[in-house]
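Heads up: the structure comes next, in structure tokens.
Every protein chain but one is kept in place in this view of the complex.
Now for chain A:
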Amino acid sequence: MGEMEQLRKEAESLKDQIIVARKGFADTTLQEAVAGTAVVSRVQLKTRKTLRGHLAKIYAMHWGAGLTQCVSASQDGKLIVWDTLSTNKVNAIPLKSSWVMTCAYAPSGNLVACGGLDNMCSIYNLKGKDGNVKVMRELASHTGYLSCCRFVSDSEIITSSGDCTCILWDIETGTEKTIFAGHLGDCMSLGVAPDFKSFISGACDYTAKHWDIRDGNCTHTLSGHESDVNAIGFFPNGNGILTGSDDATCKLYDLRSDQELITYQDATIMCGVTSLAPSLSGRLLLAGYDDFNVNIWDALKAERVGVLAGHDNRVSCIGVSSDGMACCTGSWDSFLKIWN
């Protein structure tokens, strides 16, 4: 037997052992645990602000850690930092490459980052001495598009790429600290844990992976989706993982028991999920879809309890502010909307 064939057999055997191991810890289901819980009543959020200014499709947005600022990225070649209360543009940053697919706001509020078809992650300093926002670093070594980026701190950022890997970078030196390889398809999105010790990635191999940031190892591979995993996010307490896929469903996985807990699906929803965000308590899951809507799900009972309808094109990105007071949606219709 060739070495490749032996390794293949070993891999299959290990995957079977993991399935058996999981079964050993599956002594209840979420459905059983919430059998006596009522579905939440209808959730109706209204558009409070519309942020106008981008001239083309918006691909990404990210709330700052402060409660009212956010950054958005559009293929009009601009990164805009917004004061969502006044709808004023705090910064309008022209990009070298207009093919941007992601943006991120550092928890400190000092930096923003973006990237896309240029295969690079560009870091901008918002608090430069002379008030001008300039490129601080260009992180280049991915061999595929940058699909997502998220700051761990002002000195570290994680990126996910169409080259099937994620990278942890040292922003100061502009070098790779750790390469997280293992996905068999383009990595589409990533999320950092609330305690910053781990992160999760969703990919076109239909799986999500949970990684330890310090030792670089994959601790969990979450399967079940039947198409690309486009959107991913930690459950607010860090113990759950939410995924959204082109198979028109979202799923909740429990990290501690390594189980798939529930699927959020409806026969009338036949288009892909583009983005997702949990509400502050995690009781609601807000998910953006290709059909221009955001569906609001009761996360425990897996029933739809609301819809955010207002965009004239695909909802590409969504985020809930850190105090849970507002939700922001970004769309291919070039607008961002603030809802609560």
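FYI, a contact is a pair of C-beta atoms (placed from the backbone, for glycine too) under 8 Å apart; a residue touches a chain by one contact, two chains touch by 3 or more; residues count from 1.
As a convention for this text, contacts and distances are computed from a predicted model.
K.L.:
Would you mind picking the UniProt name of the chain not drawn here, from "Pescadillo homolog", "Ribosome biogenesis protein WDR12", "Complex I intermediate-associated protein 30, mitochondrial" or "Guanine nucleotide-binding protein G(I)/G(S)/G(O) subunit gamma-13a"?
P.N.:
The record names the chain that does not appear here as "Guanine nucleotide-binding protein G(I)/G(S)/G(O) subunit gamma-13a".
K.L.:
Which one touches the absent chain: A:G240, A:G272 or A:G288?
P.N.:
A:G240
K.L.:
Please pick, from A:G53, A:G109 or A:G182, the residue that touches the omitted chain in the full complex.
P.N.:
A:G182
K.L.:
Looking at the whole complex, which of A:N88, A:T143, A:T173 or A:N217 touches the chain that is not displayed?
P.N.:
A:N217
K.L.:
I'm checking contacts with the chain that's been left out. Which of A:C166, A:L190 or A:L300 qualifies?
P.N.:
Final answer for the missing-chain contact: A:L300.
K.L.:
Pick out the residues on chain A that sit against the missing chain.
P.N.:
Touch with the absent chain occurs at residues 3-4, 7-8, 10-11, 14-15, 17-18, 21-22, 24-30, 33-34, 37, 40, 43, 45, 48-49, 68, 84-85, 164, 181-182, 184-185, 204-205, 217-221, 235-237, 239-240, 254, 256-259, 261, 279-284, 299-300, 323-327, 338, 340.
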